[in-house]
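The complex appears here without one of its protein chains, the remainder shown in place.
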Amino acid sequence: MHDVLNAKAKASAVAPKNVLTVEGLKAYYINEHFGVRREVRAVDDISLTVNRNEVYGIAGESSSGKSSLIKTLAGAIRPPMRVVDGSVKFDFGGREIDVYAEPEQLKPARWRHLSYIMQGSMNVLNPVRRVKHSFHDFAYRHMGLGGAAFWSKVRQHLERLGLDPDVLEAFPHQLSGGMRQRITIALATVCEPEFIIADEPTTALDVLVQQDVLGLIKDVQARMQASIIFVTHDMSVHAAISDRLAIMYAGRLAEEGATQALFDNPQHPYTAHLIGSLPRIGDVRIRKSLPGKPPALSDPPSGCRFHPRCPLAIERCSKEVPQMLPSATGGRVACFRAGEAVAS
Amino acid sequence: MTDLLKLDHVTKRFPVGGLFSRRTMKAVDDVNFTLSAEKPEIFAIVGESGSGKSTLAKMMLGNELPSEGRLSFDGTDVTTIRGRAAREAFMAKVQPVFQNPFEAFNPLTKLDEYLFATAHRFLAANNRDAREAAADAALQRVGLSLAEVRGRYSHELSGGQLQRIAVARALIPNPKLIVADEPVSMVDASLRMSIVNLFRELRDELKVSIIYITHDLATAYYISDRVIIMQKGRVIESGDARTVLEHPTQPYSIALKGAVLPPDPAEASAIIRGRQVVEA
Partner (left out) sequence: MKILIDLLRYNREFLLGSICIAIILALVVASFFAPYDEMMTYVVIPDMPPSAEYWLGTNSRGQDLFWQLAASMRNTLMFGVVVALVSRVIAIAVGLVSGYLGGRVDQVIMAINDTLNALPNIPILLLLVFVLRDQMSWPILAVTAALLGWQHDSRLIRSVALSLRNREFTRHAVFSGMRTGKILWREHLPYVMPIVFYTTMNNLIWAIGLEVTLSILGFSDINRPTIGGMIYWANAHSAMVAGIWWWIAVPMVFVVILFLGLFMLAMSVNEYIDPRSRLARMGA
């Protein structure tokens, strides 16, 4: 393991910083059903970069388009959803892959360089086979090790994550939800990928288990110096685990920046609301919610998509689309009135 | 002092194992608390999965009967409620709000149907005008109106709006108690507070008591008067909400509070770094 770490440290000295570069990405659902055409703009002009050794959080509510975004990043979209414009490029330690220009390059990279942690552990673990079979199915061909060497590596990996190697013999239904999720994390990290996409991995978990699972993810990430895109609607989870954070609204990015900076001094009114509306033990002040309802992606508002619900909206907001520009706190923000305080 | 809801050593057992097994497990174990009819309050039941809180909710709604102990509503033991008339009289006084607003409404049924049906059954609204008036009044109380909701299907609205309609529907029979089982866990963060604040208004203005079941300590802290913390069917700690949640005294409740992530990056990341696995 030390050799691998040293090799990675040497590699990082020369490797470019951006493991993931997304430019002007647009992915729409185009649906034609009995003569009715619907275009749902789930991902509408998104550009972002993720560095090495970083947890990049994506926050958004339902209908923000974040699930579609990750599917697009993972190259996992199918008709009626299509990439209409833009690019997604990975750089795995020198090995560059453009997901939509050369899709066949991505397949061999899956799991070895790019893996996933999903919300329901039962989406990953085959319920009628023992856990060890899932490890075999996912990881064996990537590791390039013979039988005994492979299992020894797997057991080592499990122990390092604080899991009893005997779980390999169990069936998924014999284990608790938290345990299964920890195994899912072990499964996603056993090949030591450079990039992990985590989609609401702790959402259905109890608070105590969530604490443990988040800690586990953070440990593993730090040890492997991997990059993680962590998607969740829960802002407190982002506070705990994300280094940088992007806020998504109606298929576009509203703000992006270092997590601490975002929480201390949010520049976009939506960010300010998301953070300010969270209740907190010890704080009895009244919280408010946003008026209006989340936008329909098939028929979004004109101009800035947030303007119907925005306390700072002016006429310009309904006509022009604000671009992502550098913000006062070192990140980026898409708002004509960025940084102005919202009267509470 | 009449009791609105009284739980007296309530226990619920379920059979486990195969067809011929006689083993049972206790989903709810010796739970006691009382809600007074004079003073409406928001009573929170906090617990993780497997704590028994959903089973307790079902018993309060009359969908399950206690195996031991006595659960009485307005002086009447729930086990004596038999027959359609008695059941409907009970339902008029105790109404639910369910967790998943998208599941609670049949996607093929228009939303106003639920409101009209409730008005018809519980308010004896025999003609169309009476039903519409009752529905509109209830919707106004939650900040909506019949004009906005008429003819709509569940997929046309957001989770927050659907939950508000669900609350409006629950208010139509003028109930004394609303049992809300995780009412905001599936609602977007930006809309959550409107529902939570609504519960407060129901208690203060309409004098309705609310049983608020949740796993989220922060919202429980925010609106509840009293709270009980459950684990594996037993009540671990109970009392005034602010006191219990700010200064828990039992190991489990202390660990639970310690695991809650505050919306502050420095504190939250410290919590996940110092994690310990609490074996349940």
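As written, the chains take the letters A and B, and residue 1 is the first residue of each chain.
Convention: contacts are C-beta pairs under 8 Å (C-beta built on N, C-alpha and C of every residue); 3 or more make two chains touch, one makes a residue touch a chain.
Predicted model, so just to flag it, every value in this text is computed and none were measured.
Trainee: For the chain left off this view, which of B:A37, B:A117, B:A137 or B:I254 is in contact with it?
Mentor: Touches the omitted chain: B:A117.
Trainee: Which of B:N106, B:N126, B:N174 or B:T243 touches the chain that is not shown?
Mentor: Answering carefully, the residue with contact to the hidden chain is B:N106.
Trainee: Which residue among A:S152, A:Q174, A:S298 or A:S318 touches the omitted chain?
Mentor: A:S298
Trainee: Among B:P40, B:P66 or B:P96, which residue is in touch with the absent chain?
Mentor: B:P96
Trainee: Counting contacts across the full complex, list the positions on subunit B that touch the omitted chain.
Mentor: Interface residues of subunit B facing the absent chain: 61, 63, 88, 91, 95-96, 98-100, 103-109, 113-114, 117-118, 120-122, 153, 155-156, 166, 169-170.
Methods note: only the chains that are shown with their structure count from here on.
Trainee: Taking the mean of the CA coordinates per chain, how far is subunit A from subunit B in Å?
Mentor: A distance of 32 Å separates the two centres.
Trainee: Which residues of subunit B touch subunit A once you look at their complex with the stated criterion?
Mentor: 48-49, 157-161, 188-197, 215, 217-219, 221-222, 242, 245-246, 255-257, 259-269, 271-273, 275-278, 280
Trainee: Report the residues of subunit A in contact with subunit B in the complex, numbered from low to high.
Mentor: Residues 61-63, 162, 176-177, 206-208, 210-212, 214-215, 218, 233-237, 239-241, 259-260, 263, 270, 273-275, 277-282, 284, 286-290, 293-294 of subunit A touch subunit B in their complex.
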